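The complex appears here without one of its protein chains, the remainder shown in place.
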């Protein structure tokens, strides 16, 4: 069974050897290893290894974790172990637009995304049929009209409760058109992915295609990022753009942008689900899967 | 001999027919015609036509211009005639970086850019050798160190005088690292192209690659635009981007960006030299060559 | 109501004026016009015009058609009129892969593709559920196992009958893994679009991703083309590619290729449905929508 570990520490001699030796000593075969030293002198490594032959059961996992922990202490290392037998549980949050939702569900069914999707949450009932056609539970948690800040807080509490109940590991805001409270965002910052329909940091906030049209840009983009309490300012995981011309109206941009949004979100989601993404200084290291 | 006319007017019935009929009546063969109606109800057209068979000499040009003018009055049309026998005179302004300059000179020699380049102007002597190897006159107009605003104004006046003397139609700021005065910019806004090393409107102003690194973007870009008095806010002619990853340092971005900058500037310059670019509402219509 | 006409003729003086004048004389407002003269001296034009104000009913359509026909005779012109009130009827042919089918159905529902989809035809029952979730009739016409050439001919005859019965204007082979007979292909060559999973002419025929892997290419591609009786050799409508690296296995290519295939097919389909595509010399002219 494959395991992955991701480590981060100051760049020092011997780190690679120590980790390689440790895993070899425990009988683990390293399947893949990728490392990166940032300009700031920080060292990152992701190792995928197999311990199926030798050690079995949780007892041995604790041996492994203790061994890594010891090396970590020596090198001032932050580390995390990921277990492939623990599949992430993903909640998708949507509003009315279906393109990103369809895209994730189709890829999931095709085996591109290694996760469970136990719930789709929306503030509108529109996409219930899409969820149903893929056999995924759908829960509509609407914002009562004119309910003001209190109504918003109440709805957010319902979302929070549902996430707890469902034991969710990862939130995907697949064109969810509501802004969560700072509190909610902080609590979920490390495991919430949002897709924004511009090449950030251009056109943060609302109506980016309208503003792109007004500015007369010749490319439009999409950005998948971790959602933090600061709007559209979280660590960027993936971006892409497509060319447009003066012939493209705002409506054309919205249409062309849909293709971008779903591709960019899907790539980011796949990277996160494969435990390939590390965050530092509001930036990401995205290792190859 | 080919001529081009570009027109702009409110979108009204019969415009196309009127212009086509006019040119046909004068014996001009339409070689190419491209039109576009903006969402705001404004109509743009570019016609390339040949009057070589029938009318010869400037007398006939005035007949043509009078005829267009009459149609223009009828439709509330702005128009401009371009004559292929009048080749544009381009001044290239550079500082110390040679990649855009080389690119323009190589393309010019290869026949990609239909223009004359009577002068290269710089505030530094570094690129004199490059100019010399292509046989283009080079003029160094340095900013005296510590000369303050007065020194800057004096240098700008020298640039201005040189542009007048050389009868320049188009200024290309090929990584010219000086900012001109508002007055200078306004005077030359319609015929000055700048290359900015980011995908505007992201990272306007100084050190865009450093700021791109800090923001952790996954694409970097370049933007060719008309330089107006508002810094990096003029009408965008052409943009493109390239992917980067967490592995790319600021130095890598600068290196990869050089390829983008020269490609984007070259495409914009070619479009402008072919009289394919019209400006409205701080946006451009870029017809195909 | 908008109409479109597409014409093709030898490049001669006065064509544009004649057509513009004709439409203006009939009270039709030209909404868009695009033209192109090929290197071989052939002239192509697409005009989109509105005759809603003035002429009403089929009687006037015949006036229009007679007028165009007269001009056509004068210039040796081939022409075709398209009527926006006649929406094309599209049959989608699939086998077992769902990604292109989903993509078309989602875009159709979103209003991106102006057509009716009265039938989805397959040689396998697998995608019946997808069709059902979009409310589109599905018909499984399987190839009896071991039935040989006769079985194949029988199945093809069933497909043909169904197309006739459904009054189909356009066939879309959305990863339909059967090859039709030369006879069938010839009969439908002008209105059958296929998506091939390589950047043709590289890797014509079967298993292009496997062969791309073996050749060690650094890009993979997809090609939408008119299906003719010569396999994968028909006029190309649209192509695109994506980068790969040595890390990409055949399975990775297949996964990444799915995104390409659906994007390329969708763009081609949209162009064809908008009457933007003309064929000559086994090449296409693709006007902008």
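Letters A, B and C name the chains as they come in the text, with residue numbers starting at 1 for each one.
We take it that a residue touches a chain if its C-beta (ideal position, glycine included) is under 8 Å from a C-beta of that chain, and two chains touch if they have at least 3 such contacts.
This one's a predicted model, so the numbers in the text were calculated from it and none came from an experiment.
In the complete assembly, the contact with the undisplayed chain comes from A:16, out of A:16, A:63, A:87 or A:144.
The missing chain, though absent from the display, is touched by one residue of C:66, C:86 or C:215; that residue is C:215.
The chain not displayed touches chain A at residues 13-14, 16-18, 20-21, 23-24, 29-35, 37.
If you put the missing chain back, the residues of chain B touching it would be 98-99, 102, 106, 110, 112, 129, 133, 247, 255, 258-259, 263, 288.
For chain C, the list of residues touching the undisplayed chain reads 36, 38-39, 199-203, 214-219, 221, 235-241, 243, 245-247, 249-250, 281-286.
Please note the rule applied: only the chains that are shown with their structure count from here on.
Set against the C-alpha centre of chain B, every other chain centre is closer than that of A. The mean-CA centres of chain B and chain C are about 38 angstrom from one another, to the nearest whole unit.
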